[in-house]
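Heads up, one of the protein chains got dropped from this complex, but the rest are sitting where they should.
Chain IDs A and B follow the sequence of writing; residue 1 opens each chain.
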Amino acid sequence: MKRRNFLKACLIGGATITLGKTNKGWASGSFEGYPDAMGVLVDTTRCIGCRSCEAACNKEQGLPEPDTSFDDKSVFEEPRRPTAKAYTVVNEYEKKAPGGPVYRKMQCNHCNEPACLTSCFVNAYTKTKEGAVIYNSKVCVGCRNCMIACPFNVPGYDYESVTNPIVKKCILCYDTRLKVGRPPACVDICPQEALTFGHRADLIKMAHERIRATPDRYYDHVYGEKEVGGTSWLYLARTDFEKVGFDTTLNNEPIISNVKEFLGMVPMVLSIWPALFSGIHLLSKKEQHDEEGHDTESTQEDR
Amino acid sequence: MKKMIQHGLAIVDSPYLESGKKRSIMDKLLLGLTPSQYLLQAFRNPFNWILAVIFAIGIPILIGRFFFGLAWATSGSNDYPWGLFLGFGLFAMVPLSSSGFQLGTACEIFGRHDLEPIERLALLNGLLGYFFAVIYLLADLGQPWRLPYPMVVSFGPAAVLFLVAWHVSTYLSVQILEVSTAFFEWIGFPAGKRGVRRITLGLTVSGIILSTLHQGALGALFTYAPGKVHPLWYSSSFQWLHFFVSSLPGGLCMVIAVSTIAAKTMTWRGDRRFHENLDRITVSLAKGACMGLATYITIKLIAIAHDNKWSYIDSGWGQWFMLEIILGFMLPLALMTYGVHTRKMTVVRLGAFMTVFGVVLNRVNTAIITFNWKLPHREIPPWREVLISITIFAIYIVVYRFILYRLPILYKWRMQEEAVTVPAAVRAPAAARRESSQVPVASYSKMTDIE
Partner (left out) sequence: MPSYKHLIFGALILGAISVSYPAAAPCAPVPDSVTLNQSGKQFKPFSFNHAKHIQLIRECSDCHHHTTGTLVLDPNCARCHQNSSATAVVSCKGCHSATPFSPETIAAKAAQKQSYHLDMMGLKGAMHHNCIGCHSKRGAGPVGCQDCHPRSKQGDAFYSAARKGAKPAHAKEH
């Protein structure tokens, strides 16, 4: 092949590859959250499992009528998870414990570095400066990678819908409340004030202060302070968190850290491969080939 | 077709009829048969009966998936968002389709022109595999009409899936161009073929780059869920390498498998160049696959050592893992090595089929079976999901066969009146028609005896 044609080919090949290849490695260093970000502290020692928060969320977000009434305590028989129809659920743990059962509210934890956000290839998620992780359903393709990525198994998908199935999850009542500084509906309704709303940084201090002031009441750990890079929903419990249905095997690195290694490889391959393989081609060219380099009596015989 | 050739049919392998006139498109499409002859041979083929049953049940369900939504067609699970369409259709078919860039590289970059008889089959295998992986994806996406969104509407460039989307679409274009040479030959548009040949080198290099990255990226997708895939199938540092390296023997063995099936079921379609070189090429491919398998097994063991996961082998999952790696990778490696060494082609081909099975099993394990291993229940795909997967795979086979029957993939398109590459046995029918004698058709079984 003539040199000119070869170079032309390389240029076309190179242009083809670089078409919109904007993958960049994520910046390293940790993100502690926006300075004015809000959060919610969940004190499971106060929760009585009344499910008012589920009812409030259902009404605030215009969710469909539930399968059973929010008064129904039989739902506690099996642990539930958030779905497209229920952005938050309360589960019962330690049912036979002497101190009584423990109830735990589960919803999107609004992580500082959310896995859903990092995995979305249409950038449907946004971490707002108020702390909420919100979602733009207008660009969602329905790949459900965010559901795979979420370490807390939170996002639900609207499989039932034919024309507009989208991901559904807690948005901290961003559109209706958080934007104007008001707390989410679940916090407002809780009769036991198990949910405390405030600046995330203050809530962490408050949580540690509660542990310090009444150490017999609490297990000495604030879940969500550091897990997967820190979350906006923080938890206190009277016992080891694993007993209350939390995943205690998560480490403190945000999920993106796992992916960074591969993402960093991408520009390396894009830069090295062209030269590497073009070079090998140049090295392996033989004289016997005709103009196109094909199908002359090839001397390369296999054994 | 075999019977028809025995009775004197001349196969379509050049733009000219025997009389010297140019063939029409209809003639090329119908394999040189009249429409009634064509339907006759289609009805006679027992494989078509199986396909008919699959399509009769499966096509309505496939259409139903788009009318009734995903909840109707799949398990619609929040804990297991990815089911068979992706776990098998995408994750398993993509590594098996890596043959395109491998043979392209071998022939164009490394100069192994002796592999040319299989090159086009490998390219076609790659193209169809990716194309149908995208079909499976369209079946799986919640809003498939939004498939172009990551290209044009909204970018999420930090996401691995973004890379996959861009690469697969770019690579599909590359592969279409690479296979287009065969199409242009067949259609009779030499200018198109010349144009593509000029940029072949660039296409091939792009193919290698794109393939390395997206084969790896499919593995990297699971690094988003580090705790959810069982530790024996997951490696925090090397997941992408495992997927990339295992795709290499996967693609090569898929070519061996497909060429075996093609040589047996459409013997008439392969020309002498194809049949005579098939065994030698199979051995070459198998050698490459063996290297890939050996490398994969090594890096898999290294990864387990790296994270010190040996203790996991002593469990139910561990036994399943041993089954996969032995049946799917170690045993085929041994078989193919032995087969290559002693030139026992059946053993080599058995090893190849087992490798294909092994790669598929590995992907399905990672994506579905060991996914959410910590959760108490396993998700079994519902029957509609299974049926749709089978149906799409059947369509894939039909399209594959359609193209192989027609385009110069397994044979060389004779441009002028060269009689060189046509086996004498097959050429004879024109004369035999006058003498009406039984003509032996070149058969695969006779070809396996290597002198």
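In this text, a contact is a pair of C-beta atoms (placed from the backbone, for glycine too) under 8 Å apart; a residue touches a chain by one contact, two chains touch by 3 or more.
Just so it is clear, the model here is predicted, and its values are computed rather than measured.
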{"item": "Chain not shown: contacting residue from A:44, A:83, A:145 or A:278", "value": "A:83"}
{"item": "Contact residue for the chain not shown (choose from A:190, A:204 or A:234)", "value": "A:190"}
{"item": "Subunit A residues touching the omitted chain (full complex)", "value": "46, 50, 52, 55-56, 58-59, 65-72, 74-81, 83, 86, 180-183, 187-193, 196-199, 202, 206, 209-210, 213"}
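Everything that follows uses one rule, which is that only the chains that are shown with their structure count from here on.
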{"item": "Distance from subunit B to subunit A - Cα centre to Cα centre, in angstrom", "value": "34"}
{"item": "Partner subunit A, residues of subunit B touching it in the complex", "value": "66-71, 74, 76, 78-79, 81-82, 105, 108-114, 116, 141-144, 146-147, 149-151, 153-166, 170, 173-174, 197-206, 208-210, 212-213, 216-217, 220-221, 223-228, 236-237, 239-240, 280, 283-284"}
{"item": "Subunit A to subunit B touching residues, read off their complex", "value": "1, 5-6, 8-14, 16-17, 19-24, 26, 81-84, 115, 118-124, 136, 139-145, 147-149, 151, 153, 155-162, 164-166, 247, 249-250, 255-256, 258-259, 261-263, 265-266, 269-270, 273-274, 277-278, 280-281, 284-286, 289, 292-296, 298, 300-303"}
